[in-house]
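Heads up, one of the protein chains got dropped from this complex, but the rest are sitting where they should.
Every chain is named by a letter (A, B and C) in the order it is written, and numbering of its residues begins at 1.
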Amino acid sequence: MIVVMEHGVHQEKLEKVVDFLKSRGFSLHISQGIERTIIGVLGDKTQKENLALEALDGVEKVVAIITPYKLASREFRNTDTVIKIGDVTIGGQELQVMAGPCAVESREQILETAEIIKKGGAKIMRGGAYKPRTSPYAFQGLEEKGLEYLAEAREKTGLLIVSEVMDTRSVEVVANYVDILQVGARNMQNFPLLKEVGKSSKPIVLKRGLSATIEEWIMAAEYILAAGNHQVILCERGIRTFETYTRNTLDLSVVPIIKHLTHLPIIVDPSHATGKWRLVNPMAKAAIAAGADGLIIEVHPDPKEALCDGPQSLMPEKYFQLMGELEQVANVMGRTLQGTLHFDKTGTEG
Amino acid sequence: MIVVMEHGVHQEKLEKVVDFLKSRGFSLHISQGIERTIIGVLGDKTQKENLALEALDGVEKVVAIITPYKLASREFRNTDTVIKIGDVTIGGQELQVMAGPCAVESREQILETAEIIKKGGAKIMRGGAYKPRTSPYAFQGLEEKGLEYLAEAREKTGLLIVSEVMDTRSVEVVANYVDILQVGARNMQNFPLLKEVGKSSKPIVLKRGLSATIEEWIMAAEYILAAGNHQVILCERGIRTFETYTRNTLDLSVVPIIKHLTHLPIIVDPSHATGKWRLVNPMAKAAIAAGADGLIIEVHPDPKEALCDGPQSLMPEKYFQLMGELEQVANVMGRTLQGTLHFDKTGTEG
Amino acid sequence: MIVVMEHGVHQEKLEKVVDFLKSRGFSLHISQGIERTIIGVLGDKTQKENLALEALDGVEKVVAIITPYKLASREFRNTDTVIKIGDVTIGGQELQVMAGPCAVESREQILETAEIIKKGGAKIMRGGAYKPRTSPYAFQGLEEKGLEYLAEAREKTGLLIVSEVMDTRSVEVVANYVDILQVGARNMQNFPLLKEVGKSSKPIVLKRGLSATIEEWIMAAEYILAAGNHQVILCERGIRTFETYTRNTLDLSVVPIIKHLTHLPIIVDPSHATGKWRLVNPMAKAAIAAGADGLIIEVHPDPKEALCDGPQSLMPEKYFQLMGELEQVANVMGRTLQGTLHFDKTGTEG
Partner (left out) sequence: MIVVMEHGVHQEKLEKVVDFLKSRGFSLHISQGIERTIIGVLGDKTQKENLALEALDGVEKVVAIITPYKLASREFRNTDTVIKIGDVTIGGQELQVMAGPCAVESREQILETAEIIKKGGAKIMRGGAYKPRTSPYAFQGLEEKGLEYLAEAREKTGLLIVSEVMDTRSVEVVANYVDILQVGARNMQNFPLLKEVGKSSKPIVLKRGLSATIEEWIMAAEYILAAGNHQVILCERGIRTFETYTRNTLDLSVVPIIKHLTHLPIIVDPSHATGKWRLVNPMAKAAIAAGADGLIIEVHPDPKEALCDGPQSLMPEKYFQLMGELEQVANVMGRTLQGTLHFDKTGTEG
């Protein structure tokens, strides 16, 4: 930590700050330049958390030097975290696509979609049983009934299931049905929820908050890691900016940044990021070219009838086409999209 | 709802959209201009929620005409909501200041601060027992013990208590101790929590999310109202922008906007918005001049030792000074800050 | 400047950075902590501008310590800059309102508006002769003819004139007609223009760019100061955020911040910031309560016919009412709005 004193600070004020820091057990390096006096503060970083040095007279600003996360950092663990669920790996050489509808709407819809997903080659199916909706009057999800349908789809197809959990009280029930728990963007800093999923044995997809900085996002992952669950998959899904043409602005630069700063896998959700199905294909390819470990793609057998997020859902044939194109980009990146071995030209007739 | 078709759309595509809308029971007004064909869609608005018309071929965009909130709107209720808790009113002619520390740190700190708050003239004390902290390694709050201290402070001073609730599982316990529940910025779209506090009989301070639009914020209030709790106080606490000098950017224009669109009271938290105690005084006065119904102000007897948010906390004498200045601005606005009757010149010796 | 090296950096890389810095003539303080090695760099700051230390292997980040502006800073000049034009002062005890239409539309419109402005008590009239319009097909301004009308209005009313200059080639002609030159938000980093107005003897209103940080804004002022013109008036006019209800988000916290960091006067333009006339009155009062030295207010005799910015323009009676209310807020702030002495109750009949 670096404490920058105000220009021309009185010696007395400087000494008060120095005494305060020493009283807290820090070692100090004081450097008196012509323009500013600077105090370098050395010592245990967690202790520093509670210091409010800007509240002291004469302090201009405090600059943190060390990243506040530990378990998520490359410094803590230099090799990439690869999450294994049965035969499926996330964060390894094979890319994973999590495909499916925004919401579980009915048993038929889920079983039909599961066959489409499987045919296209993805190995993981997404579908929301508890839906975070902006309006209290909008469809809120089928809840446990929806989870049952997802579990049935898994039995029939062998697809893994990922689904969102929104409430600390539902973590257990959702974890009973699914293979991967998702914490949504609006809950990225729902700290009780992070602690609760941190106690789960299931891997967690942690979506980036709408206006979360990269550091805050990693700190949210740190909550889960610190609670004992080391299987965290970060998911970029667009951030909120001034641009209104897209629903959010997909920030693909986080892919190499997360790889640089942490050892965790990162996937990208171009459907929620853009809000427009036309943009899903190019952004999915761009995400893979940027180095992502996988994708979340919304697929719906009949988008115009979807109970949520229809405008950004791919029709089956667009999904099949995308999977074929993604495999080529994956190969250029030295990755595989093994699932596409199940894909053949008749797929477009689905 | 207005559906704008693409330029030069084929008649066939247009008919498909028209048929789809008719099949859903809407009345349509079709207007064929030179540049675009536009379809006006009339009918029950809640039904429209689930339409994904952008998913249909030939549709360029869909423009919503009606605001999605109902109970919160001026159209639903034209007179201002005034919340009464004993003798204290929020949203009426008297302004209310909710003052106190970021976190409950100890019994002594809370009792000492309560006396300061009361002396300055505020009638409501704030203090966090459950703290949403970016880092899992930071002080997380005293939890129920903290609530007990707050309740003790109320007994000794007669101040009302407002405190944050973060978890659906804690709503009941927090409501047992406090007079007003606060839903924090990071939980503004924690929908299970909104539903849960919507069942409470206590008034709710609903802070604006870091990147919540005004409409999303009102929709969050609508969740609480729709669940049966009509005592919602909106609180502007700064939004996230590109500017890094302040912690957030205080958006005071929402004060007259909320007054125009809704009947709910609105207060402003300049402490969290700016993150710097120097800015609290001018921004508090500006908030009142903009028409706010009250303020949340962080006050700490020794900010440098505060376990959280010290840099933005006012020392007691700064708080006393602010209360005096606020009363003058309040009077110019035709409002009172009645509490300041308890304030006299010896206050600055506190 | 502080150079933070990567965690566990090799001694060799550290030495390369040290050697490079020494070769450039800097004194260094090296501090080897457990987590990071940090290099404090002392020396002439302007020289540092061109160092690209992040390009060196092993460097994690570089933290600037000293503000990059000099002439604009409180350190350079501790007393407030007060600009005098005849009897009018900007930045002193008296607040100044610059009122008038977005654009000069005709001789009649300008002469009529000037009488209204004068009647309301403002001493400075605004009006654009060269208009920065988003569309090439929109009204672009009357150019020199518009300046002539403004000059005529000054002769008839004694009002001072402020008008925007957009092109280096027009600085001279605009300066010939007006008392204050305005550099618009879109030109805040038009560096050739800043240099050119820096050579003028006329005061400059420098609007904050749509997405300019406070530091960038002060640096833009520094360009003008460095070119020799010390009469710079900063003007907050809203920044671009995700919120779409208002045209921009008015950031009033910059008022006390600019006062803290610089010695320059700061005024606020609530009309452009909000884009809605209903919000102009409350935001104008809030700006004064926050400590602003003045305001820019759009006033138009017939807003619906205005060639630009009608929706945010005040009708004459709303302007008269605002001036009356502002005087009261000014008085609470220990300021005057002397012009309002010319204002009486018949004003509302204008």
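What to note about this one:
In this section, contacts are C-beta pairs under 8 Å (C-beta built on N, C-alpha and C of every residue); 3 or more make two chains touch, one makes a residue touch a chain.
Predicted, not measured: the structure shown is a model, and the values here were computed from it.
All shown chains touched by the missing chain in the whole complex, by label: A, B, C. Contact with the undisplayed chain is limited, among C:E35, C:D80, C:E152 or C:E216, to C:E216.
In the full complex, chain B touches the omitted chain through residues 2, 4, 7-8, 29, 31, 33-36, 38, 40, 42, 45, 63, 65-66, 75, 211, 240-242, 244.
Not every partner is drawn; the one left out touches chain A at residues 211, 213-215, 239, 241-246, 249-253, 255-257, 260, 273-274, 278-279, 282-283, 285-291, 328-329, 332. Residues of chain C in touch with the missing chain: 20, 46, 49-56, 68, 132-140, 166-169, 186-187, 189-192, 194-195, 210-211, 216, 219, 222-223, 226-227, 240, 276-277, 303-311, 313.
Simple rule for what comes next: only the chains that are shown with their structure count from here on.
Chain B has the C-alpha centroid lying closest to the overall centroid of all protein C-alpha atoms shown. Superposition of chain A on chain C using C-alpha atoms only gives a rotation of 180 degrees, nearest 5.
Which two chains touch most often is answered by the contact tally, and the pair is A-B.
Between the Cα centres of chain B and chain C there is a gap of 30 Å. Computed from the mean C-alpha positions, the centre of chain A lies at a distance of 39 Å from the centre of chain C. Listed for chain C are residues 211, 241-242, 244, each touching two or more other chains.
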